[in-house]
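Of the protein chains in this complex, one is absent; all others appear in place.
So that you can tell them apart, the chains are marked A and B in the order they are listed, and the count of residues begins at 1 in each.
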Amino acid sequence: MTKIIEPKKQSNIFKRPSSETGVWSWITTVDHKRIGIMYGYAAFFFLLVGGIEALLLRIQLASPDNNFLSAAEYNAMFTMHGTTMIFLAIMPISAAFFNYLLPLQIGARDVAFPRLNALSFWIFIFGGGFLYSTFLFGTAGAPEGGYLAEEVSRLGSAPNGGWFGYQPNASMKYSPGTAMDYWAIGLQILGIASLVSAFNFITTILNMRTKGMRLMRMPVFTWMTFAVSFLLAFSLPIIAIALFYVTFDRQFGTTFFLTEGGGDPVLWQHLFWLFGHPEVYILILPAFGIVSEVLPTFSRKPLFGYPAIVFAGFGIAFIGFGVWAHHMFASAISPVAQAGFGLSTMVIAVPTGVKIFNWLGTIWGGKLIMKTPMLFSLGFIGMFLIGGLSGVTHAIVPADTQQTDTYYVVAHFHYVLFGGAMFGIFSGLYYWFPKVWGKMYNETLGKIHFWLMMIGFNLTFGPMHWLGLQGQVRRTWVYAEETNLAFWNLIVSIGAFIIALSILVFMANWIYSRRKGPEAGFDPWDARTIEWSIPSPTPVWNFSKPPEVKSLDHFWHMKYDEDEEGRPVKKETADAMLLELEKEGLNPKEDIALPNPSYFPIVLASGLPFLGYAVIYKSLPLAIVGALLILIGSFGWGTEPLEEEFIEDSDDE
Amino acid sequence: MTVDHKPHPKPVQYVQIALVLGVLTAVEVVLYYTEDTVGVFTNPLLIILAVGKFVIVVGWFMHLKFEDPLINKFFTGGMILALILFAIVMFERAAANFI
Partner (left out) sequence: MSDSQSYPHEDTGVETRKLGMWVFLSTEILFFGTLITTFMIFKGRDFPGIKLSDVYDIPFTSVSSFILLMSSLTMVLAHNALENGDQEKTRVWLLSTAMLGAVFLAGQIYEFTEFYHKGFELSSNIFSSTFYVLTGFHGLHVFIGVVLLIALWGIGQRQNGLSLDGGMNLEFVALYWHFVDIVWIVLFTVVYLI
């Protein structure tokens, strides 16, 4: 059997860690699969937290003139709900998928910069922890002349300026205390994590593909990872500066966004949305990628129009940089800008439509297998379509002026982010569950999850369309009886709890199946891409020998030929080949070199929250500790030996 | 590891390039002082000089001229994206404030 040998040479001050099991091995891991799993669990935890925040909001709004939450608490809850779901749930879950799957889909051993990969994860953890420590240490005061209780509870002592932190509301004058600093600095830290991942994935995709894996043979999910990485790389620096400006305004007396000092609050909106709009494509493209993998597998047909889907993905990413001010139509921007951005927003519907038609083309005429991953992908198409349609209505400037700041917008983005991104993510979680864990999830519970979620989701967000058009305003903690909004708000709140129930079903399925689920085998779905050609759960070395790819959907073509009408015909040799593949996959014939684990990513990452606290509390000692950790982390990283762990080849032939 | 051995200029050529950069800087400073004479051409000329120095350092010192076109695409792509996005923001703010 294979065994892992400790590195022989230790030529520098710092020995690299070498444990394989236990907590320490997870802390020092640079293995993309482990990092992906940690991302997944951490993100899911934050998903639950964000969900609870949403439920609290919905309890408050379930009836008119309610005071379950105070105004201060309500503001904190919707701000944290949005911030958590976007930065701590969806983005990291996408990162979990990218991390786990990217090297497998391109046939590599790991990413280009494994320690940098670990760094991204630890920065995310520390950033999320820093942000949430606001509930322990943060303060949200009453602005001058504003309406807020004198004493704000712990629940309300969190960032409360919306996930978009509009100025001057989020400035020190109108948001005194430290809560909005936790927000600005927390996001700053989280941004670094994603930025670093982006370099890693771009370089990995360009330089680490296995032999024969030309760019136009890569799975669509890999292409979407590529597009997302570009979006991250070019949009995050902009918000990094904007967040520095916010922190400087709040802490160091500058006036970038404050008119009293000559500043411009609309500049914040420009800078924020220059990032914020690409951000929403960052949130949805991974789901596009997942769905593009699931639909062909469960329709027993190749993806319709592969090149079109790839180019449309990049088209969306590119145009996505040119639509940001459609979030600002009601913010006194010049009419020329309104016209221009209205136009570009309509244009971006085109590549999106192309993708939807291609997905439909994939399903059309296929032999559909209605298992849970497929249900979620089909649900994705329907729900995302609705969200996309309401989105296009926002592109018309006069209509948007009516819709802005109402629940109509809330309906739109939840249809695309929940009905779109989350449904896509659930589809992927079920689809790749057997690959990651080697067990199969329970199909009945999966279906129950899907239907409960579909019903709950539509009950929650469907009515928001007309609630918004009837005038229910966003971000308002209470509505009066006379507005006649009560009935549908109650339905919405009930829907939210049905969603919560469906999540419980999902969790039960996950926990049960990981323990007691049946063995899955390495290709339970008879899939198309090469990550299904290796054992489940994935061995630590991924591929026992580098695959050589001959076409798109290479694994499929290893198993199937086509008859004269293009229908798949299983090769006679397929079953024997698959058995051989499995044996080979578990027993590599040669020594395998894997990147060594390292302490330094977590050490470096740990310095960042110290710097954050140092800025908020003006503490030089904390700043020094933070700087030292970063320095030690960097120095150790730069000087530790680069030899890898070796996996001794197997003894059997 | 793919190690690329691209041709590069010799030390003497680098010094010549540095001298050119020095001269361009000197011209910039002179332009600043002769603004009244040069008039409305001052700013465009200053920009051209800055762009010239930028391209020289990127192309020769950073070696971009001799590198794989892929790298060029990244860098130029980033520049074009930045120029377009920020031009729009600047025009919008100018229009909103002065129209």
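One rule holds for everything that comes next: a residue touches a chain if its C-beta (ideal position, glycine included) is under 8 Å from a C-beta of that chain, and two chains touch if they have at least 3 such contacts.
The shown structure was predicted, so the numbers you read here are calculated from the model rather than taken from an experiment.
**Q** Can you work out which residue in A:Phe113, A:Trp359 or A:Tyr599 touches the chain that's missing from view?
**A** A:Phe113
**Q** Check the options A:Pro64, A:Gly212, A:Gly366 or A:Gly471 and report the residue that touches the missing chain.
**A** Once the missing chain is taken into account, the touching residue is A:Gly212.
**Q** If the hidden chain were put back, which residues of subunit B would touch it?
**A** Residues in contact with the chain left out: 1-4, 8, 10-11, 14-15, 17-18, 21-22, 25, 28-29, 31-33, 43, 46-47, 49-50, 53-54, 57-58, 61-62, 67-68, 70-71, 74-75, 77-79, 81-83, 85-86, 89-90, 93-94, 97.
**Q** Write the list of subunit A residues that the hidden chain touches.
**A** Output for subunit A: 107-110, 112-113, 195, 198-200, 202-203, 206-214, 233-238, 240-242, 244-245, 248, 252-256, 261-264, 267, 271, 546, 548, 592-593, 595, 635, 638-640, 642-644.
Rule of thumb we're sticking to: only the chains that are shown with their structure count from here on.
**Q** Distance-wise, how many Å sit between the C-alpha centres of subunit A and subunit B, to the nearest whole number?
**A** So the centre of subunit A lies 37 Å away from the centre of subunit B.
**Q** Residues of subunit A touching subunit B in their complex?
**A** 206, 234, 264, 266-267, 270-271, 274, 321, 325, 332-334, 336-337
**Q** State the interface residues of subunit B toward subunit A in the complex, per the touch definition above.
**A** 70, 78, 81, 85, 88-89, 92-93, 95-96, 99
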